[in-house]
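Before any comments, here is the structure.
Omission of a single protein chain aside, the complex is shown with its protein chains in their original locations.
Each chain carries a letter (A, B and C) given by its place in the written order, and its residues are counted from 1.
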Amino acid sequence: MYNVLFVYLAMAVLISIDTIRRDRIQKGKDQERYVQERTLLGQKTKRVLLELKNLTITFGGVTALNAVNLKIYQGEILALIGPNGAGKTTVFNVVTGVYRATSGEVLLNEQSLDGMKRHHITKIGIARTFQNIRLFGDMTALENVITGTDVHKRSGLLGGLFGMPRARREEKAGRVKAHEILQFIGIDEYSDRLARNLPYGVQRRLEIARALGTNPQLLLLDEPAAGFNPAEKVELANTIKKIRDAGYTVLLIEHDMSLIMGISDRVAVLDFGQKIADDLPSVVQNDKRVIEAYLGVPADAS
Amino acid sequence: MFSTLIDQFWSLTLSGIALGFIYVLISLGYTMVYGVLRMINFANSEIFMFGTFATIVISRDFLGNVDGTKSLPLPKLILTITLCLLGSMLVSGLVAVFVELVAYRRLRARGTNKLATLISAIGISIVLSEFMRIITNSRPTLNPRVLEKKSLFEIAGASFRMDTVLTIIFAAVLFVVLDRFVKFSRLGRAIRAVSMNEDASKLMGVDLNKVISATFLIGGLMSGAAAFFYTLTYENTKFNVGFTLGLAAFTAAVIGGIGNIRGAFFGGLSLGLVEVYASSILGTEWKSVTVFIILVLVLVLKPNGIFGEAVQQTRA
Amino acid sequence: MKKIQAGVIAALALVLSFTLSACGGGSDTIKIAYQGPLSGGEAQTGIDEQNAVKFAIELYNATNPEKKIELVSADDQGDGTVAAGVAPGIANDESIVAVVGPAYSGATIASLPYYKEAGMPMISPSATKVSLTDPAVAGEFGGPVFHRIPATDKIQGPALGKLAVSGVAAPKVFVVDDQTAYSVGLVEYLLPSLPKASLVGTDSTKNDTADFAPTVAKIKAKGANVVIYTGYYSQAAVLVKQLRDAGYKGIFAGGDGVLNSEFAVLAGAAAEGARLTGATVPLGELSPELAAKFKESQGVEPGVYAAESFDAANIIIEAIKAGNTTRATILAYIKTVAYVGVGGQTISFDANGDSTLGFINGFLVKDGKVVSTGAVK
Partner (left out) sequence: MKLLNRLREGNLRDWGASFWEQSSPTKRKVIATSLIGFAALAPFMGFGLLDTPVSDYGAVLVYPVGMFILMALGLNIVVGKSGLLDLGYVAFFAIGAYTMAILGTRTSLNTWEIMPIGIALAMLAGLILGLPALRLRGDYLAIVTLGFGEIVRISALNTREIGGPNGIANVPVPPSIGPIKFSLNDQKAFFWVVLIMILLTIWMIRRLSVRRAGRAWEAIRQDEDVAELMGVHTLKYKLWSFSLGAAVGGAAGVLYASKTLFIAPEMFTLNVSILILACVVFGGMGNIWGVVLGAAILAYLPERIRFISDARLLVFGLALVITMNFRPDGLLPRKKREKAIVKSTQDGI
């Protein structure tokens, strides 16, 4: 009579234990990484921040990325370009943990991100924006950024509920920091407006601000200039440079060549899921394969 | 514990399959609508319920059948089955279109949240079932016997009765027709296009309102057919008949992978079988619990149902 | 902004003004309540009973008495949750002096605390759960306010068992309940009364099951020749049909939940020969003239429990006739009443509230009709 109940209970208990165990392991890994990060930050060398090693990803037979190798160095702006469907956004999705690599791996500070949960990846220092704006529309601009800063807070729900000193302190610090970031990006005047009511350009910048709120080592920008007029693009280019100069590393997907050539330290080119070039902007600009890819030489010819 | 199962295995299996086919048809109602709207059609159980009453009204009042023990004479039998099946499908289909019009369309046009639509659907579901309750005075209604429940032939102790055989054959045929229809017809392609990407299909010139109405209609037709076979087999109905069946059928749709037509087929059949086996092993009182535990297990292992689309995304 | 503000204030003022206008005072009528399911799935039972109560009151009021009686309908849907909301309303209405009902045991249990506290005399025409008059069951015992006309399941259970197996040489009994409190309670008293070793199996089915295939399979596997179903008539009809269609030839029996003319209609030929029990006698059988009069004044045939409801109402009416107009005095009157009911027997109540009638009637489905076969002895 009760066996059914037992089965359910046993199942629930097993799953709970499993989840708790996994979380534990994850926490342990985090701790290690944190320590290593710290020691690495001490050395001010030009070192590899993020590395894609032989990264391959397939969707039901379609290969989106094919054995891609890519290194991103600390403190640079790397632009990732390529025709539509080349797999650029897929790279972002693998790096941020949205997709799992079919083979190969992603290393941040020489640590594999494989199997890591998305929020952990954010916590250890990768943040992104989205091609189609995905802000929290019902929150104000400020709240959007504070949500980013919440990653590193140590006070939890109960602390907030009962107004523990640390929670109050962190809450206040988060607000101050969010304002700083909004000022840094130049949109502090909009801080009390609901995100969805903001002008398009401000929304794009707010996405960057929200990502900066998580205090990332690596900032991924997915077509940040889409829909901008030339004046806005110039302004954006300055902002991105400013971000780089403030010590962040930037990986950028963009279509606008003048913007890319203007700000990138390096450019990598993807075509049909394969990396076909990776060099200084001026070199890439004259690469034969890149020009072919962009001019659309028939597939059989390539 | 297992003695009944062993003793009556084939007969249980047969009734599980027959029940399963009724589930398949109802869960198609859920799955079709879910496919295009990504929304549980909460009123589907009432759409089904109207079909059962349509069957009875046609058979009893229009054709003047009275309850007896024998089958109707063959010409009248064929007439009754044809008219009742078509009538039941038509009524359910129309009720489904009505439900879409009243409870879904306006909200969809405004592009508002799913929950408002869900509550609206729950509201219309209450209205429909209460309407029928008041009309029937809360009483169950009898469907006059059309087919004698005589065994046609027996295989391993399972007696194939006329109604069981009819249900299985017709339901299977209907399923195949629907499957082909959605695959190959123009409307079917439009439905699939909408279910894949609503915005894109709008750009391609698909009339969204028409397609959604058609989807509700088709879902309703399937539930109506289920209603006919249900009434033929169990010979009575009540205003709240849809609730339990609807819940089971929805569960079946989810197990198979909601939004997936073949998933509904698999889910419906396996649910029918699981129900009868579980009832005979654990006792009828644990039937629903077993069903839900299986549901939870399936979803934990395969979060999109067994036939659900395999989205290659990590999960929270 | 201003306009909205003004609107809100106006609305508030409106509500307040309505709130402050209290309702009117009393008159020289006296109120009794009928509590039972008047809407929801069980409504028919309540409507049938209430018609009988109405009928009794109309007969009384037609005699132009000093104090006319007014009926208050308390719809509890036969549901404990609803009853717990309705009962305090009745209990707190000082002008209501007695309650006929509640019709269902579950609703009675939920209502009792309120009526006990208010000292409200109650006479139920149909609540048969044993614990309602069992002082040993704290929390469900209805004394001192609760009384009932019909015999309890303590008597019905054995009677049902006896009726079901009577005339069967080697009974193999299979009992099916429907997981309701009533059904499970009845089984409790039914099982011990069955002949030794005759029970071959039991099953519990949800009370909205459509497909009894697993249960039927069990019954066939056990080779039972007597099936007793303790649920309600609509499910009983489905079960008996599926049993007969599967080739079951034995006896089908049910308790007062199945006892309903609809059962024979719904189950058709399959119901033929079914044996039923109930602590009730059809009004038409007790007094054809009264039944005719009932039909004339209420426009419908008297339903199940019409006689019991009529008697229950009349006991309270007798109390009022005797000049009792408060709950306390009516309660005292009921405690010592010796009322001659429609059936010609004298009804009085024992200390726990059970009536002295204490009979269970047997019924048989014959030619599509439920006919009484006399008390089960």
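Here is the rule we use: a contact is a pair of C-beta atoms (placed from the backbone, for glycine too) under 8 Å apart; a residue touches a chain by one contact, two chains touch by 3 or more.
Because the structure is a prediction, the values reported are computed rather than measured.
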Touch list for the missing chain, restricted to displayed chains, reads A, B, C
Per the whole complex, from A:50, A:113 or A:142 the residue touching the absent chain is A:142
The one of A:109, A:191 or A:249 in touch with the missing chain is A:191
Missing-chain contact, candidates A:160, A:186 or A:262, resolves to A:160
Given A:106, A:127, A:253 or A:284, the correct residue touching the omitted chain is A:127
Note that chain B touches the absent chain at residues 34, 38-40, 102-103, 106-107, 110, 112-120, 122-127, 130-131, 134, 247, 250-251, 254, 258, 285-286, 288-289, 291-293, 295-296, 299-300, 303-305, 315-316
It is residues of chain A that touch the chain not shown, namely 1, 5, 8-9, 11-13, 15-16, 19, 96-98, 117-119, 122-123, 127-128, 130, 134, 136-140, 142-143, 146-148, 150-151, 153, 155-157, 160-161, 163, 167, 170-171, 175, 191-194, 197, 210-211, 213-214
It is residues of chain C that touch the chain not shown, namely 1, 3-4, 8, 15, 18-23, 38-39, 43, 72-75, 79-81, 84-92, 106, 109-110, 113-114, 117-118, 137-140, 179-181, 183-185, 204
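Note that only the chains that are shown with their structure count from here on.
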A count of C-beta pairs in contact puts on top the pair B-C
Of all chains shown, smallest offset between own Cα centre and global Cα centre goes to B
By Cα centroid distance, the chain farthest from chain B is A
For the pair chain B and chain C, the C-alpha centroid-to-centroid distance in angstrom is 36
The distance between the C-alpha centres of chain A and chain C, rounded to whole Å, is 69
Where chain C touches two or more other chains at once, the residues are none
The positions of chain A in contact with two or more other chains are none
Chain C residues touching chain B in their complex are 40-44, 179, 203-206, 208-211, 213-215, 217-218, 220-222, 234, 237-238, 241-242, 245-247, 262, 265-266, 268-269
Chain B residues touching chain C in their complex are 3-4, 7-8, 11-12, 15-16, 19, 67-69, 133, 137-140, 142, 145, 149, 159, 161, 230, 234-236, 238, 240-241, 243-245, 275-276, 279-280, 283-285, 287-288
